[in-house]
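Removed: one protein chain of the complex. Kept in place: all other protein chains.
The block that comes next holds chain A.
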Amino acid sequence: MQMIRREPGGILVASLLTLLILGTLAAVAWQARGLSGLGIWDWRAVWFTVWQAVLSAALSALLAIPVARALARRRFPGRAALVTLLGAPFILPVIVAIMGLISVFGRNGAINDGLRLVGLPEISIYGWQGVILAHVFFNLPLSVRLILQGWQAIPAERFRLAESLGFAPADISRHLERPMLRSVLPGVWLAVFLVCLTSFTVALALGGGPSATTVELAIYQAFRFDFGLGRAAMLGLVQIGLSLAAMTLARWITIPAAFGTGLQESQGPQGPPGWHKGVDMLAILLATVFLLWPILSVTASGLPRIPLLPADVWVAAARSVVMAASSTFLALLLCLTLALTIARGNAHWIEMAGMLPIVASPLVLGTGLFILLRGWFSTDAMALPVTVAINAIMALPFGLRALIPAARTLHSDYGRLADSMEMQGLARLRYLILPRLARPLGFAGGLAAALAMGDLGVITLFATDQPTLPLKLYQLMNSYRMTDASACAVLLMAISFTLFWLFDRGGRLA
């Protein structure tokens, strides 16, 4: 059986995507040929990458359990807002969060002020502990949301049954909660592990040195400081190998979707009273403080200084907005084309191609594109376009996750009607696809825009005199202009959130 009409666009996009990702990989591999392989420092980077990811994922998942349980069984004013807030780190620029963490845990932060006051030794945010702290900051909220979904998936009837059987909290935990956690936690752990495995910005800002360099950071250093393309390429292959190895774990462990499913106010059971309630409220309080304090702290010091920011910061901001908009447009175009073809079915490999960017590391892509393009373009000429393109590609898996289900519904509900009216091309786009897919398109666009706006990755490979806003922020941090850096961080955060809000809102209103 076959449908009579086909959608060639998706096949083309998927082929180009596969070609690009495999092509850059091949370019990197070709460059790496005949080189002496990796030194002791490189293997230390591999080792650090793996163990920090293992530890960050374990800490995030474990710390998330009490918070998710408290959110699942307590009702209080502001609960819905808090659950929404837990989704925010996904679109929070990494470098902004790092500024926030430095302002709390850094040398002149509140924590060290307190420690000095009582005569205790200072803690340092730089090094492996800082890398792990930042990873937990980003992934604790994600883990809480995922585990909370698990909690809310336990039918309320079962809790009522437990109540009627006179279960104590320990019995409920044993018969209802622990089985759920056993099935949910491995997926949560793996989701966080994958994110931390390709960590670049955090390691760039807080790590470095022999004891806290990730493979991605080592690629950057090899490329940028030694111009050791061969070594960068070799490390790129190692990075891909690590990601692929981790992905094979996903054959046994289901990775839950990181966002999307609404966590609406469910009429779940109330938890036990007494000290249990105290523990729950404490967990929620601690998590909220941990997440909000750094952001509020950097906002408090940065906000008043925004008007004093030098002109080149504003220029960088404008450049970043234009780049984020271009990246979003490109991402939506690719996503929509792929999703519409996938919705027509019989195209499993196209879906796989769309998910390829998960394994591809942006720095490997960037290195590969540099190797391929350097014969034709100068580094300066390719810096911004390559960044725009790679950000668009990296946003694809998230966009596709939002768009594919909606595109499938669209196709099964209205595909035949539109075909029978011969609605093709622009007419179909204007009168069917855009109106019906406006919401997921807006959401996907918001994600793509916020991710592109806040990204500090590929652009660092190129010694460009046209910095993006995140790069400008990083440069300010490196020259110890911390007040300007704070103001810049607030500006970057505000723009990222605004871009997400504009797209998401636009999609809802359309």
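In this text, a residue touches a chain if its C-beta (ideal position, glycine included) is under 8 Å from a C-beta of that chain, and two chains touch if they have at least 3 such contacts; residues count from 1.
Note that contacts and distances are computed from a predicted model.
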Item to check | Among "Probable membrane transporter protein", "ATP-binding cassette domain-containing protein", "Electron transfer flavoprotein subunit beta" or "Spermidine/putrescine transport system permease protein", the UniProt name of the subunit that does not appear here | outcome: "ATP-binding cassette domain-containing protein"
Checklist outcome for this item: Contact with the hidden chain, among A:Arg44, A:Arg224, A:Arg319 or A:Arg436, goes to A:Arg436
Checklist outcome for this item: In the whole complex, of A:Ser124, A:Ser211, A:Gln270 or A:Gln424, the residue touching the missing chain would be A:Gln424
Next on the checklist: Just checking the interface: what residues of chain A touch the absent partner chain?
Outcome noted: 1-5, 413-414, 416-417, 419-424, 426-428, 430-432, 435-436
